[in-house]
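One chain of protein is taken out of this complex; the other chains stay put.
Lettered A and B in written order, each chain numbered from 1.
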Amino acid sequence: MANTLISDAPVIISMRGVTKTYPGVVALADADFDVRRGEIHGLVGKNGAGKSTLMGVLMGIRQPDAGVVTVDGSEIKHLTPQLMGNLGVAYVPQHVKMLNTLTVAENVLAGNLPKNGLGIVDWRAVYQDSQDRLGKLGLNIDVRKTVEGLSLAEQTMLAIAKALFSNARMIILDEPTAVLPRKDKNLLFGFVRSLKAQDVAFVYISHHLEEIFEICDRVTIMRDGRIIETRAVAEITVPELIRGMVGETVGEFQRDPSLTNEEVLRVDTLSRRGSYEEVSFSVRRGEVVGLCGLQGSGVGELAKALFGLERRGVGEVYIDGKPLTAETPREALDQGVAYLPDDRHKLGMVGLRPLRENVTYSVLERMTRGLGIVSRGTERPLVQGYIDKLGIVTPGQEQKANLLSGGNQQKVVFARLAATQPKVLMLHEPTQGVDVRAKVDIFNIVTDLSKQGVGIVIVSSEVRELVGLCDRILVMYQGKIIAEFTRANADMKPEDILLAIEGGAYAPAN
Amino acid sequence: MRQQIDWVGFVLNNFIWFVLLATLILFAIAIPDYFTFSNVVNILITASVLGVLVIGQSLVLIARKLDLSAEGTLSLVTVLAAYIMLPFRDFTAGQAGGNGWELNPVIVVPIILALGAFIGFINGVLIMQFKMNFFIVTLAMQLVLRGAALVISEGAIMPGTPDAFNWLGSGRLLDIIPVSVVTTLAMYLVFSYLMSSSRFGREVYAVGANEEAARAAGFNPTRTVIIVYTLSGLLAAFAGWMLLGRLTSSVPNLGAGYTLNVVAAAVIGGVSLKGGEGSIIGAFAGVLLLAMINNALNLMDVNPFWVNAVRGVIILIALIIDALKTRYKRRAPLVRPSASAPPLEPKRT
Partner (left out) sequence: MSQGVLNRLFSAIIDNLIWVFVVIAFIAFSLLSDAFLTPFSIGNILLRIATLGLLVLSQSYTFITGNFDLSVESTLAFVAMVAGLLLVSDVAGGLGIMLPINIVIPIMLVIGALIGLFNGFLITKVGVNNLIVTIAMLFILRGATYGISPGTSISFGGEEFAAFTWLGGGTLARFSFENVRGNLVIPVAGVFVILAFIIAYIHTRYTQFGRNMYAIGADAEVARASGINVDRTLIIVYMIAGVCAALAGLISAGRLQTATPTMGDGVIFSVHAAAIIGGMSIYGGRGNVLGAFGGVLLWSILDNGLNIMGVSPFWIEVSRGGLLLFSIAIDALRVRYQRRVALRQSLAESTIGLQDARAGA
C-alpha cells in the first residue's frame, strides 16, 4: 500500500487499522486513510465497497470495532457526531436538506440572526452579513432568493458554504455531480477549487472517474471493505484505477446459458427527455441481459418506464412481437412484464402485511371465486409452493413481511413476480441487502426462470455478479447505450465493463 | 425454525376484547340492572347507528385516510329525507313540515343512499384525482353539508316520518328484537368477511399500508380509495336512515361531534390511524365498549355533559396508545439521526 505524499500539508484526520463489522458482514477491514489540509481526496469504489462505512467513521456515527482515529495528532477514543462536527468534519449529501421555504440568507444564519440594539432582527444586516460571508467564499448567490428557487448546483454550494460557516475544515462531498447538469458541474468545481486554495479539505466520492482526474489530488480505492491503495492522481492511470476497484478474482457463480432464438422483448429507439435517448436493444427467450450504468445514466428510469411506473416517452416496445401498451404496473403485468424494484421496502412489498398476501398481490384474480372472495384453498398451496421452491425461511405464511430477513424478503418479491408467469422479468439490484446464502439462491432462481424461457433483464452495479449471470451486458451512460459485451465474444471482462460504466468517456471503442 | 410469536403485538392487537370482557364484568357487578336483557338491548340500540358509521370510517382509516364529512352526510340525509317525505306545514314553534312532495319511502331510501354514495365519491375524487389533502377536503365538505342541511331545515325540527321509513330504526322483529341491531350486526358480519377475505379487502389493506408498493404490485390506489370513500358516504347515509327512523323527527345539526367518537371506537378496536391494520370485528368491539361505558354512566346518573368529557379522555388515551403502538410496530427510532448524516444503509445507484 503505497501512500505517496503529495504535499507536506498537515494531516487533519487519519485512521489506522480501522475495522467495522456487522453480523455476517465485514464492512471495513483494517483501513488506513487520512485527509490533509487543502487537499481534494477522491474516494472510489463500487457500491458496497465500504465507502459509506468509512465516511460514517469519519463523521462519528459509526464506532470502529478496532483501529485508531486521530485528529490533529491526538487520538479520539470515543467518536460521536457532535465531536467530529466540532472537530471540523462535515457532510454534504447528494440531495441537500435545507430550509426550503426560507431565504438563502436565513439558511446561512439560521438560529443566529443578527439583531440590533433592541434585540430585534436586523434584516438589512441579515442580508448584508450573509452576502458578505458567501462572498468571502467566492459564492455569489442572491441571498434574498428562497432556497426552493435555487438550482441544484447552487443548493449544493450553499450546503458547502453552510458547513464552512460551522467551522468545517473537511467536507465530504457525496457524489454531488450525479444530479447536476454539465455546466453546473464546472460552477461547482470552480467553487471547490477556490476553497481548496483557502486550505479547506475535501473528500470527493464519485463514480465518474474523469472527475477524479479532473479535480482530485489524491485518490483512494476501496474494494470489499478494504483500502486497496491511496495514490497521487498524477501517478495513477485509469486502468490501474479500475483494476483496483474490480480486483482479480472472478465471481464464483457461473450460469448455464439457455439461449433461444426467439425475441421476447424489443426496445426500439426509446427516448424520454432528461432520462434516456434512442435506446434500442432486444432480449431473447431464456436470455439474461445485464444493464449497468451510474445514477443519471438512465438504467433505473428505463426499467421503471418499461413497467409503467414512470412515463415511457417516445419509441416502441414489443413483447413477443406485440406492442407493449402498458402505462400502469397492472397493465404491464397483464402484458407479461414484471419488475423487481430496487427499493423493496418502498416499492417491492407491503411490510405490514403477511407473507402470504405479499406473494399473491399480483395474481389475486386467479384465485377469486364469485364476488371477489379469495379462495384460501387455492392460495395457500400456491404460496407454500413458492416457499419451498425458493427456499424462503419463515415460521409460517402469516409472518409479517417486514419481520423476514432481507434475503427472504427479496425472495417473497420474486415469488410474487414469478407467480404472474411473466414473459419478461426485470430485476433492479436484486442482491442488494441480501446475505450471501440467499444471493446464491437468487442466482439459482434466475437460472431456473431463464430455463423456463423468461427473458430477464438485470439492472445492477454488481459487475462481477452480472458477468457470472448474463449472456450479454449493456452499459448506459448519460442516457445512451455506449457499450455491449457478449459472453459469446468472450469480452465480458469486469474491468472493461466498469471502465465503461464509470468513465463513459473512457469506454473501450466498440 | 423458532416460531417468532409477537406476544406484545398479539396482546396489543386483541387488547380490546380483554378490556371489553373486564368492563362488562365490572359493570355487571357494580351497577344494578346493568346485565338485564332490556338494558343489553338498550346498549345495542345505542351502538347500532354509531356502529354503522364505524364500519365506514374503519374502511377509510385502513386506507390511511380520514372521513370527517360522514357526520355531515348523516345530517343532510336525515334533513332531506324528512323534507321530501313529510306533508307541508307552516313553521310554528320551531317545528315544520316537509315541502309537501310526500314521496314514498320506497323512493326516498334509494335517493338518500345514492346521495351519500355520491358525496363520498366526490370526496374520493378530490383527494385522489386532484391530490388534495384528505383532512381539509372532508372538513370543508362537512361544512358544506351541514350548511346545506341548515338551509333545507331552516333550523326547524320536522317530526312525523312515515312508519314504513321508520322500520329500520324503530321496528322490532317478533316484537322484541330491534331491526336496527340485527341489521348492524349483519353488516358487521358482511363487511368483516369482505375485508378479510375478498380481493377488495386486500387492496384496501395494501394501499393503506404502502400505497406505492400496492401500485407496483398491480393495484389501482386511486380507484380503491375512491371506492372506500364512496362506501363511507353510503354507510353514513344508511346510518342516517336508521337514526331518523329511530327518532322519527329530523333534528337540525344532527350528528355533531359524532366523528371523534366514531374514530375513537375504531382506534380502540385496533384500527390504526396510520393505515393498513386493524379489523372490522375489532372496531365493533370498540363500538360496544363505548356504548357500554355510555350506558353505565347514564345508569349511574352522571351529568350528561360530563359524559362527553369522559369520552373525550378515553379517546385521548386510545390515541396515545395508538401512537405508542405505531412506534413499537414500525420500530421508529426514538433517537433522531442528525440531518447531515449520510444514509444508514449503503445505497446503490
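Throughout what follows, contacts are C-beta pairs under 8 Å (C-beta built on N, C-alpha and C of every residue); 3 or more make two chains touch, one makes a residue touch a chain.
Computed from a predicted structure; not experimentally measured.
Among the residues A:17, A:135, A:149 or A:323, only A:149 touches the chain that is left out of the figure. Summary of contacts with the chain left out: across A:39, A:184 or A:287, the touching residue is A:184.
Taking the complete complex into account, A:272 is the one of A:20, A:133 or A:272 that touches the chain left out.
From the options A:313, A:407 or A:433, the residue with contact to the chain not on display is A:313. Subunit B meets the missing chain through residues 126, 130-133, 135-137, 139-148, 150-151, 154-155, 257, 260, 273, 303, 305-313, 315-316, 319-320, 323-324, 327, 336, 338-340. For subunit A, the residues touching the chain absent from view are 97-102, 106, 110-113, 115, 119-121, 123, 142, 145-146, 148-152, 155, 179, 181-184, 271-278, 298, 313-314, 478-479.
One rule holds in what follows: only the chains that are shown with their structure count from here on.
Residues 1-4, 6, 193, 197-200, 202, 205-206, 209-210, 212-220, 276-277, 329, 337-343, 345-349 of subunit B touch subunit A in their complex. Only residues 47-48, 51-53, 55-56, 59, 61, 81, 90-93, 97, 172, 174-175, 178, 207, 294-295, 307, 309, 328-330, 333, 339, 341-342, 346-353, 357, 361-362, 364-365, 368, 371-374, 376, 393-396, 399-400, 403, 416, 429, 432-433, 461 of subunit A touch subunit B when the two sit together in their complex.
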